[in-house]
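Right, one structure below, let's go through it.
Every protein chain but one is kept in place in this view of the complex.
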Amino acid sequence: MALDKNGIAQRIAQDLRDGWYVNLGIGIPTLVANYIPEGIEVEFQSENGILGMGPFPFEGEEDADLINAGKQTITAMPGAVYFDSATSFAMIRGQHVQLTVLGAMEVADNGDIANWKIPGRMVKGMGGAMDLVASADNIIVAMMHTNKKGESKLLSKCSLPLTGVGCVKKVVTNLAVLEITSDGFKLIERAPGVSVEEIQNATAGRLVVEGEIPEMKLN
Amino acid sequence: MALDKNGIAQRIAQDLRDGWYVNLGIGIPTLVANYIPEGIEVEFQSENGILGMGPFPFEGEEDADLINAGKQTITAMPGAVYFDSATSFAMIRGQHVQLTVLGAMEVADNGDIANWKIPGRMVKGMGGAMDLVASADNIIVAMMHTNKKGESKLLSKCSLPLTGVGCVKKVVTNLAVLEITSDGFKLIERAPGVSVEEIQNATAGRLVVEGEIPEMKLN
Amino acid sequence: MNKVVPNVEEACKGIESGMTLMLGGFGLCGIPENSIAQLVKMGVNDLTCISNNAGVDDFGLGLLLQGKQIKKMISSYVGENDEFERQMLSGELEVDLIPQGSLAERCRAGGAGIPAFFTPAGFGTEVAEGKEVREFNGKPHILESALTADFAIVKAWKGDTEGNLVFKATARNFNPMMAMAGKITIAEVEELVPAGELDPNFIHTPGIFVQRIFKGEKFEKRIEQRTVRPKN
Partner (left out) sequence: MNKVVPNVEEACKGIESGMTLMLGGFGLCGIPENSIAQLVKMGVNDLTCISNNAGVDDFGLGLLLQGKQIKKMISSYVGENDEFERQMLSGELEVDLIPQGSLAERCRAGGAGIPAFFTPAGFGTEVAEGKEVREFNGKPHILESALTADFAIVKAWKGDTEGNLVFKATARNFNPMMAMAGKITIAEVEELVPAGELDPNFIHTPGIFVQRIFKGEKFEKRIEQRTVRPKN
């Protein structure tokens, strides 16, 4: 069965390692914070200027001066720190953040990503996405395998304007975990009950299937 | 009579304006702080990371963590602020400091300055001098008109390795106040009792003397 | 060295139509709301506004958009604003979209006397069009230039009479860099204290970057996305 958004987040959370600093984009990536494996500590960076972001505040305790990059009211964990936007992107550009998780409209089998602009529609802007994808050593894209029309979002070439070139390392979708290799998307894991064939059918870009593909293990 | 070092500092202090941020180099420039005209407030920046530098501490109150760019123990005025070296030179390079006063070994009549290196001798380094001279809109050089051998330090071309190119705007020496113009050193004021001829004799670079040259007015 | 002006009217004096302004804030967090209200009152127009966002329809820079006072926006993200969308699609409003980190660094560069720097952000995208590309450490980078403004308008939590500023939590965001990059920088603060009351170790924006400071009359501090969890 294909995963839902929480399932995708849960699978990505398995990749977290103790001591990592992590930047989560808006949408599915945000959910990753709910599935941190036991026994490890990670710290969340929000590019508007906080390290050590905590959960939403209790009702009535919202602080207009304390928000995340999605403009949502948040809290700060003990040991948190606030900083300005230049310092924030110094962390990102300088590769001090160990993992970036973000959504995408399209990913190409060479690691290109498009997630900021649809020609003809209102363009809201790239925000911090271009800095994040151009800088991070370790980028996981969290998205559905296909769009609302059922078309594959894993392509041989992005059709939309690019956010970054050759930067995605890994994609986790409702169907599969895939790594970007020089030969294209390499299938690493299948969602529980999803066949290799289903994944092949939903993938427009080059797909590499080698040997037995294990199922994801989710709790 | 030619000025002494304190006289040079006193004359330069007359150029200070209320509200200015000022960086004083080591040597004669440091003495300028002793002659701030009444009724005006200036704030001293030291490039190692303080704005609002105060006088030396009282005996027994020295703090190893609070020094100026000359590595001397200092104090901080009310309203002072500490910052890192990158921010400090952001102030300097970004032209937020209204006046820089520094010493020199040689100044050329096109505004070139040499004050950091004598070939064959131990080179201590340029410290912040190259940033200061390349950035400041308003640089006054405070120095003796001639060196210990009696040779002019105001030249048509610097013989020593340069610290900066075409950057000096004004020179105040023990003999005169001079502005750098496209025609060379323009004589603005004479030290009390010093003749134009004496200044001409002590100046190797092009000297422009137009009309009556007034004497400096010092209290 | 007293930089205090009595009110927002004095603070905004000299801002004219056609000027380039930088305005601090991220979303509606840390925006100079008193000064924005004054700009509406003054009716200056043809403004180029450098600000990470463009406010919402009825708050922040949205208010200037309503009055068609803005000619051009330089931002990283401009969603959440119908009037913005209308003016942009109709061509009334010029928009220059810049990656957020490049925007922050370009403002800092403008204030720090660094005319240009290389960054990997935007390489291979339309952001890189017309820009120099150079490889460093095997990775392509593009050359970005400094941004400055006629006036920078920032909002701080506390300030003193020397112009030293302290920001609260994530309301800091773009304010410190923009304060550096204004030819004239105006700071509106929630609390204005005498020089010497702020700890010199803990000042975010040294007063050298601030030319005018005033206590804002009223801070609504509107929340854009109120997200909470229930108390149990």
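Going in written order, the chains are labelled A, B and C, and every chain counts its residues from 1.
One rule holds in what follows: a residue touches a chain if its C-beta (ideal position, glycine included) is under 8 Å from a C-beta of that chain, and two chains touch if they have at least 3 such contacts.
All values derive from a computational prediction rather than experimental measurement.
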Neighbours of the unshown chain, displayed set only, are A, B, C
Thinking of the whole complex, not just what is shown, which of C:L65, C:M88, C:A109 or C:I213 touches the missing chain?
C:A109
Across B:L24, B:V42, B:M77 or B:I92, the one contacting the chain not displayed is B:I92
Which is it among A:V97, A:C158 or A:M216 that touches the chain not included here?
A:V97
Which chain C residues touch the hidden chain?
105, 109, 112-120, 134, 136-137, 141, 145, 166-169, 200-202
Over the whole complex, note the residues of chain B touching the chain we left out.
46-50, 55-74, 76, 82-86, 88-89, 92-93, 112, 122-131, 134-135, 161-166
For chain A, which residues touch the unseen chain?
18-19, 21, 41-43, 45, 50-52, 76, 78-83, 86-87, 89-97, 135
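Throughout what follows, only the chains that are shown with their structure count from here on.
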When you check each chain against chain B and chain C, which touch both of them?
none
Report the pair of chains linked by the most C-beta pairs in contact.
A-C
Between chain A and chain B, centroid-to-centroid distance (C-alpha), Å:
55
With centres defined as the mean C-alpha position, give me the chain A-chain C separation in Å.
28
Can you list the chain A residues in contact with two or more other chains?
none
Spell out, as numbers or ranges, the residues of chain C touching 2 or more other chains.
108
